[in-house]
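Removed from the display is one protein chain of the complex; every other protein chain stays in position.
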Amino acid sequence: MPLLRIENLSVNYQGSQGEFPIIDRLSLKMDSGEILGIVGESGSGKSMLALAIMGLLSPKMNMRADYINLDGEDLMKFSDMDRAAYVASKAAIIFQEPLASLNPCFTIGSHIDETLMFNQTGSRKSRRLRAMDLLESVGIFEPELVLRSYPHQLSGGMNQRIAIAVALASRPRLLIADEPTTALDVTIQSQILELLVNVNKTEDLGLMLITHDFALLSENTDRIGVVYSGQLMEHAATDNILKSPRHPYTRALLDSIPQMGDRHIKGSRLFALKGQIPPMDQLPVGCRLGPRCPIAEKKCVNPQEFLSIENHGKVRCHLAPQKLSRAQSSGDKENDK
Amino acid sequence: MNGQPQFYQQSRIPGTAARWWKNFSRNKLASSALLLLSLIILIALFAPLIAPFDPAEQFHDLFVPPSWHQQGTTTYLLGTDGLGRDLFSRLVHGATLSLKLALVVVLIAASVGILLGSVTALTFHWLDSIILRLMDLILALPSLLLAVVIVAIIGPGLPNAIYAVAIVLIPHFVLVTRGAIRRELTKDYATASILDGARHLHLFFFTILPNILPVIIVQLTMAFSTAILEIAALGFLGLGAQAPNPEWGTILSESHNNIISAPWTVTFPGLAIFFTLLSLNLVGDGLRDAMDLED
Partner (left out) sequence: MSLLSVENISKQYSVRKKYWHKRERVDAVKEISFELKEGQTLAIVGESGSGKSTLARQIIGIEKPSRGRVIYLGEELRFNNRKNRKTRFRNIRMIFQNPYESLNPQARIGDILEEVLRINTKLSSKQRKRKVANTLVKVGLLPEHQYRYPSMFSGGQRQRIAIARAIILDPKIIIADEPLSALDVSIQAQILNLLQQLQEEMGISYLFISHDLNVVEHIADQVMVMFQGEMVEYGSVAQLFDNPRHPYTQTLFASTPMYQKRFPHFTRPSFAKRKAGANSGCCFASRCSFCSPRCLQSQPVIGKSKSGNLVACFKELED
């Protein structure tokens, strides 16, 4: 049974000037022990997806879904209070800015202790031991010292590790990481990612890695979901996506990254999608990528369905089933990883 | 071509002030408050035309209740006070007085405060420290108490009351200006302006000033409101405008003993102060929202 199953999730923002769609009919599923990468740019709604699953959306957001099945229970059927309690025991989330996730008034020990108190019974001593275990499992070698420290006394990388430790304290089945490494230096990024991947293996939980950096996901994930402007455009196994991306947006994202070995040659240009990401109040009719898509045609004005492609995954593009020939997708580069 | 125009299909792009006005007018509460405030200002401006009588003129009808009361007459709309003066005329002229005084106070406080604030933000560290400590000193004392102390030292009366309240308001302008300018200087576009070769004065008027204006405008409205209140308080204590000036606080000081026997002589001046302050504060809040300020 999959760990997480979402069917037709839609989130709307209730603004003073009307309702704006943030996420539109998003469906995906995730298995236990799987690492799912969600990639998208700003305005894609990827962070909102994380908040929607965790039940952390602001009151101005309306959420609708056929069902959100987390470890066997449908979240949409719960009352708000029951839902919060259930999600707290089954899922955890870490955010981009470690200093924003940790309360500067409290020591690290208090943070972990607070989560442990909600999630297990036991004496203070047992909690302390567990806290030290947790810190060691995230690679902090002097746990006693760190437990007594305050967040501002520690580096960004260390704070992110602590945030992961706090998240793991509740023994979640699903760990969502929303841009966990964006605010950190490159050398620390790789350490944190390595840690997350390890945790996924040792604790056998599902890891949802949300980022805008495709390169990060190519190494570490089992499956990837590509989000654009509130819609899931492609959802397939990582290898499939990297070898033969079916959606033009996925192709564009991959092609926009300077390829290795592509040195400074006069006249060489990267493939770049023209135009801008559409603002919330001016979404294109039909396929949201339409105005920017290099292979757009008349039928793209119709609402696009999420189609299943054999041996690949799901794609939201009616042109996907036909294998795209080189001539059709402009800017295509002859490179397969 | 890249960079397709996004929203604004209009041919003329509105300037900043127009945008602020549009935002402000969308706020129903603030717009109504502005209407009320404009009414009060109009009354203050045209007091001699609106008030039926001279505020100091005494009639033989003492303590006449307001016109809707059984014993009231329409001659004296809001009744008369203990000396037979028409309350309505007194209040109307009082509006002129209160607003005029507050304006003078705010002008003094703002000019000195903004100047000092700019100086501390843009010059030497030691000067900055001295001025800040001085401002801290003034802020440490409760504003009304400080005003009373100043007036006690330099003597009661209208001009001194003005100075006292102005002094009390100066630190707010200094701190607000200093904070805003320092924030602006950290911005990249200020650096970019310097790198374009802009001289100091040019930098101040074109880059810094337009960006600190919103904060200063809001501070002006709030200071205005505080000024009216402090002047009224001083008037009530007999330290500000002296009788027979129809300043609202002074009116209250004369009539507060009659709160049971002639409540209208206390209620209406109080309401006048209340509504003026309320509309000022609501307009200030509305401005703050319209101009998109954080706090």
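Worth pointing out:
Order of writing sets the chain letters: A and B. Residues in each chain are counted from 1.
We adopt the following convention: contacts are C-beta pairs under 8 Å (C-beta built on N, C-alpha and C of every residue); 3 or more make two chains touch, one makes a residue touch a chain.
Small disclaimer: the values here were computed from a predicted structure and weren't measured.
Of the candidate positions A:Gly72, A:Pro104, A:Gly122 or A:Pro258, contact with the hidden chain is made by A:Pro258.
Screening A:Lys125, A:His152, A:Lys266 or A:Lys298 for touch with the missing chain picks out A:Lys266.
Contacts to the hidden chain, counted on subunit A, fall at residues 41-42, 141, 185-187, 189-191, 194, 212-216, 218-220, 252-253, 255-258, 260-264, 266-274, 276-277.
Listed for subunit B, the residues touching the missing chain in the whole complex are 1-3, 5-8, 12-13, 16, 187-189, 191-198, 202, 206-207, 210-211.
Assume only the chains that are shown with their structure count from here on.
Per-chain Cα centroids separate subunit A from subunit B by 51 Å.
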